[in-house]
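Removed from the display is one protein chain of the complex; every other protein chain stays in position.
Chain IDs A, B and C follow the sequence of writing; residue 1 opens each chain.
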């Protein structure tokens, strides 16, 4: 940690801060500069505790932390890439993995139809919501356990493992009965009791970035899960809120190589929710793989005009086939195989 | 709802959209413009359902919704100001109400000391966290039930009702045993199971705006609570995330008169979390009241340098006294009394 | 400056960086920490030059600057408040100064009517645009020199000094012939040739914050003007772009006390452009003064429904009178007189 003093701080104030640092059990290193003095701190084994004691002392302008606040998720802690295995599916290895399916499980027939279609086109995991967080209380909120049962049936029928969103600690045991991987949605990225509970569940987790979360916030949220002994976490970039209203969210693909550099966890991208428009899904799916993402999660619906949720961003199966062909070409250019 | 057609959409495409609108049971009103045609829809009793059917038709450029998505919270539904009563304290009436207390309950002595200090300075409700959502899993997360007991004791000692944050459905019954008002924190503003549960609890709720939530999102979150039959909701502006890194968040005081115009619910402001700096609390507290806020929620600590949480934004009691004097002067200028 | 090394950087890499710092003529101070080493630099008289030499060395994670990049505008350089005088009007002293007038000079009659109205209500400076930057090339762009002449006539008629926007170096001499104070608009805040030219002109300058500018960016833009020997600069907060689309911009009132702390220059607020709605002007005008602003710049139009520009945010004279009364009450609460 570095304590930056104000320009007008005199020797007495500087010495008082040094004395306080010593009283905290650390070693101060005053460094006079052209306009102000900075004081380095050494001797700490982790983040400097009670730093507020320093922040509020006379003459102190700013504290600058050097130690990053997360640990288990960082590449400094664990240098190699972590592989997350979900049945036969692997995230974080050489292969590009595609998760696809409807936004919401609406009916048995709808889900099976879409599951077969995406399986045939090359997806290796099925997505589908049984519990849906919706901005409006009057929107459709999912079929609940009935939806989970349909997903399990689709798994039997297609052999694909199933991922679905879990919204609270109360329904977590029920979701675990049916799902192979648990999704934490963007609105719950900082729901800490839920993060802890999915950590303890031992199930693989897909953690979506909150739409106002920095990359650091996302890594700290993942740290909650790893801190419970569960390292099977896949991160997901899905768009952030910005001033630009052209699209629903701004897909932050620069986060993909940054996360790869800061962390050992796999990263995938959700091009459907980022834009909210089906015609943006293909270019953004290609760009995500070119940026280095380990996979995609994509919404598909055979009759999107009648979808109960997010129909405007769902691909019809034919477009999904086209997307898979284009993504495969980009994966080849990246010297990565498609998972199969 | 208005369907905007593309500039090149021909008569056949326009007629097809009109036919679909009729098939949905509504009435289309085509309006040719200089570059494109727009089609108005009437005959709907609520938001147009299955609008995606229209959005994906050939030649359709955009759908524009006219009906606002919230209802119970809107001033159109309920014209007069709602008063929220918590014991002797009223939000939304002429008086300006100040909630104050420590960020976190640390010890019995700390909480009682601060409670007496803020009471004496004119606060009428006590705040204090027993369960703390923290960005890092390694930070202090609160005393839990022990903290709630201390808050209850502080209520006995000072006569002030107590507000504290509830973080999940599981601990809600325990929090309700001790608290007079429930706080939903910014990170949980879109935790819908929790919103529903506090709605059903019947307790008064302080709903803090998420730091990436629009005013509309905040009103929709409140709609979840009101939809459970609980209209005792106070809204709280506490800063949003923007590109500017000068302060921790950007306090959006323009939201205060906007919410007052759109909704009948009381609005207060949290100047402590918005900036993360104690020296910003006084000017922003004054500005909030001048903008029309019904009150404030402020962090106070008698020894902030040693606070376990957010010490850098806590006022010492003397500064809080100064704040109360300044706020009282602004309230007088607004022709509002201070609650007592 | 502080050089933060990567966690895995070994002694050889650390020594190489220290050697490079010595070769640059500075003194390195290595400080080993729990996870990584940081190296402080002293001996520099200004910002460390060629810091990129260090940034690209093996094992270097990050450079952290301690010295702030602006100088002449900083309170550390000049502790007392700067007073900016424009004829009889003073910015930055105890009095609250109100600039008012039409968005655009449309006709002689319109400008004189509004000038007399705002003068009578207590404004002490007249605003009005003769050259208007407009997002669309098809919008009205102002009367040019004819507009300047009308402004000068309004000055004669009312005794108020006149402020108007200057858009480029080419028209600066013409604007200087008529105006008493030059306005740099938000879109030109980083138009450096223009900043330099108004600096050299010696005229007092009102510098509006760009809607994507941080407080630091604004201070650096002002530094361009001061660096030409012109310290008569008034800063103006007018709203920034954020994800929230409730209003046109988000007024960042927290910037007011921050600027007062970092700089000696006066600060005023533009509540008209921030929101784009006349019904937001009153509450935001009050809040700005309560936050500590030295004044306001407000748009007034006697017939806003027919205004050629920004009619939706202009106050009618009666509302402006009401605003002045309310602002005066807040100023009294702040123990500041209104300028007269």
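Things worth noting here:
By definition in this document, contacts are C-beta pairs under 8 Å (C-beta built on N, C-alpha and C of every residue); 3 or more make two chains touch, one makes a residue touch a chain.
Here the structure is a predicted model, which is why all the values come from computation and not from measurement.
Counted over the whole complex, the shown chains touched by the missing one are A, B, C. Of the candidate positions B:2, B:57 or B:322, contact with the unshown chain belongs to B:2.
Considering C:10, C:120, C:146 or C:170, the position touching the chain not shown turns out to be C:170 (whole complex).
Annotation: of A:21, A:100, A:151 or A:212, A:212 touches the absent chain (contact as defined above).
Listed here are the chain A residues that touch the chain not shown: 212, 214-216, 240-247, 250-258, 261, 274-275, 279-280, 283-284, 286-292, 326, 329-330, 332-334.
Residue positions on chain C in contact with the hidden chain: 46-47, 50, 52-53, 55-57, 69-70, 133-138, 141, 167-170, 187-188, 190-194, 210-212, 217, 220, 223-224, 227, 241, 278, 304-307, 311-312, in rising order.
The missing chain lies against chain B, touching residues 2, 4, 6-8, 29, 31-36, 38, 40-42, 44-46, 64, 66-68, 76, 212, 241-243, 245.
We take it that only the chains that are shown with their structure count from here on.
In this entry, chain A maps onto chain C through a rotation of 180 degrees when their C-alpha atoms are superposed, rounded to the nearest 5.
For the touching copies chain A and chain B, the fraction of interface residue numbers used by both exceeds half; the interface is of the same-residue type. Every chain gets a centre from its CA atoms, and the centre nearest the mean of all protein CA atoms is that of B. Chain B and chain C, compared by their mean Cα positions, are separated by 30 Å.
With each centre defined as the average position of its C-alpha atoms, the distance from chain A to chain C rounds to 38 Å. The distance from the centre of chain A to the centre of chain B, each centre being the mean of the chain's C-alpha atoms, comes to 26 Å. Under the contact definition stated at the top, the residues of chain B that touch 2 or more other chains are 212, 241.
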